[in-house]
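What you see is the complex with one protein chain gone and the rest in place.
Order of writing sets the labels: A and B. Residues in every chain begin at 1.
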Amino acid sequence: MSVMNAQLVAHIANLANIPVTKAEEEKLASGFVTTLKVVDQLMDVDTSGVEPTHQVTGLENVLREDEVDEERMFTQEEALSNASNKHDGYFVVPQLIGE
Amino acid sequence: MLRNLTLKQYLDKVKAREISPDDVLAEINEAIDQENPKLNIYLARNKNPKSKLQNPNSLLGAPLAIKDNFLTKGLVTTASSKVLENFKPPYESTVTKKLKEAGAAIIGKTNMDAWAHGSSTETSDFGPTKNPRNLEYLPGGSSGGSAAAVAADLCIAAIGSETAGSIRQPASWCGIVGLKPTYGRVSRAGVVAMGSSLDSPGPMGKTVDDTAILLNIIAGSDKYDGTTSKLPVPDFTKEIKKGVKGLRIGLLYSEHEKIKGTVVANALQQAGKVFENLGATVETAKAMKPDLAIAVYTVVQRSEVSSNLARYDGVRYGNDRSFFGEEARRRIMLGTFTLSKGYSDKYYVKAQQVRSMYIQNYNELFEKYDLLISPTSPGFAQKIGALGDNPMFGELADMLVEPSSISGLPGINVPMYHDQKTNLYLGLNIVAPMWQEERMIQAAYAYEQATEWNAWIK
Partner (left out) sequence: MERMDKISTFTPVVGIEIHVELATKSKMFCGCKNDPFFAPEPNIYTCPVCLGMPGALPVANKKAIEWTIKIGLALGCKINLFSKFDRKHYFYPDLPKGYQISQYDQPLCYEGSVDTEFGPVRITRVHLEEDTGKLLHQNNESLIDFNRSGVPLVEIVSEPDIHSPEAAKAYTKKIAEIIKALEVSSADMEKGSMRLEANISVTFDKSLPPYKVEVKNLNSFRYIERAIAFETVRQSEIRRKGELPRQETRGWNESKGETFAQRSKESAEDYRYFPDPDLPPLHFTKEFVEGIMSALPRLPQETVAHLQELGLKESDAKIIAKNPKLVAVMEELGGSAARVANLVVNGKITGDTKEILLEQMAALESTVQMDDSKLSQVIATVLSENPKAVSDYKAGKQQVLGFIIGMVFKKAGRVDRERVQESIQKELHGQ
């Protein structure tokens, strides 16, 4: 049975960059416990010698030629069109610490 | 009344100059104005779509509803999440581009479970959609809005997407036809990614023929999606009347504890008999228990989701991550967990191994059978509020279609039973081997013509 508690939830939230309050941690933890109960069924399956499937299509070597695709490139305006914070052609974020 | 035409009827009548596209559009727009506040199907609308009639205009301005996870340039696209509340895409998805170039009129974007995380449309950040067949009930999901739009004749046809049941299940709950193509048959470029190795855009419509017409247009390899197949696309409508004579059909899950002895199991048996009368051999078949597919799907999908939703930080577009709804947060976090150091072998790799076993199981089944049938959903549509607090609600509801989804197989839902009292439907799921959409379309068509469940075929 997998370990799942508020502390682990806090760690996961940090990794996932999702803001979670202390109050929410417990609730999320119990929700995950329910889900993991279902998921843990997998542990009983004998998968020795079975290759994992990452791609159902069986495709290989799907590559493109080294050419510039003018049609798909954005103008600066298009690129910035949905940014809530922009300046002089740049996207803007508040100053990052430690840089 | 023009808006209850099927796509095929629409095209025939427009070609014959019996009706005009503008009239149909006007009627539908008016109906949406009236019905949408109650049903909450459309999030964004384009009342005056300019459809480019470049090529032999195969769709002749047919009004289509598009699920809101397809990026439509200039038309707000949200995936039903507050994170993308005012997002105006600067580019077009391949599917909608193809439809526009084929002369479709895209009249609006439909409600869905936020980020496609769900099977009821209740997790939408903009409120649930109501099932037009019975307003106390849910339309299913995640393509609930598109399914409802078709069921309510608020479009001529629609487009949805399926990761594990999201086309077929709402089609089942709303009593319409929903077609999930083989993974890789239709381009995902410009579709908000959910489960990258699972997502399959597909048509939803009033009849099998309608979905085949749309599939012809949207299928095909795309240079902007490296997972699309280069296999030639057949004309899915050409031999639609071929029938099922001589086909071997496997009947699945009739003994499953969730449906045994219920109206669902009974309806499935009846469907089997219909196919026998049409000249196929039908046999009860044994497959791997679908319950385990839930675990596979849960892990694979949530892992891929946690990765695909990492780009939403509010810097280049949209709002920041505090705007994610409850279900999205849960899925992102669980997926992060199943990929994390020390756990990824236990969960992610293991799930992908069991996935291989399902694929192998289907390979074995398809040596004996040409098609497989089962119920799409273990029951009728559920009442609004049914989600409750069960984080596994969606997966349980989709259990019967998850095995084929995780294997990349194509499947189609056709209505197979109608309850007079509730006005709700059950759906039949027909699954074919990879790339054999033609065969399942032919079987679905034959079934549809031989039975009375389709609300538009009298």
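Everything that follows uses one rule, which is that a contact is a pair of C-beta atoms (placed from the backbone, for glycine too) under 8 Å apart; a residue touches a chain by one contact, two chains touch by 3 or more.
What you see is a predicted model, and the numbers here were worked out from it, not measured in a lab.
Write down which of B:Ala310, B:Met392 or B:Ile457 is the residue touching the left-out chain.
Checking each option in B:Ala310, B:Met392 or B:Ile457, the one touching the absent chain turns out to be B:Ala310.
Out of B:Lys47, B:Lys223, B:Lys273 or B:Lys383, which touches the unshown chain?
Final answer for the missing-chain contact: B:Lys223.
If the hidden chain were put back, which residues of chain B would touch it?
69-71, 77, 79, 84, 87, 89-91, 93, 188-193, 196-197, 223-227, 303-304, 306-307, 309-313, 315-317, 336, 339-341, 344, 348
To test your reading of the contact rule: which positions on chain A touch the chain that is missing from view?
Against the missing chain, chain A presents residues 14-15, 17, 54-55, 57, 59-69, 72-76, 79-80, 87-99.
By our rule, only the chains that are shown with their structure count from here on.
Which integer distance in Å separates the CA centroid of chain A from that of chain B?
Chain centres of chain A and chain B, defined by C-alpha means, are spaced 24 Å apart.
Can you check the complex and tell me which residues of chain A touch chain B?
8-9, 12-13, 15-20, 28, 31-32, 34-35, 38-43, 45, 47, 50-57, 59, 62, 64, 72, 74, 78-79, 81-85, 91, 93
What residues on chain B touch chain A, complex-wise?
Touching chain A from chain B are residues 87-88, 90-91, 183-184, 197, 223-224, 226-227, 229, 291-292, 294-296, 298-299, 306, 310, 313-319, 321-322, 324, 329-330, 332-334, 336-338, 340, 346-347, 349-357, 359, 389-392, 395, 407-408, 434.
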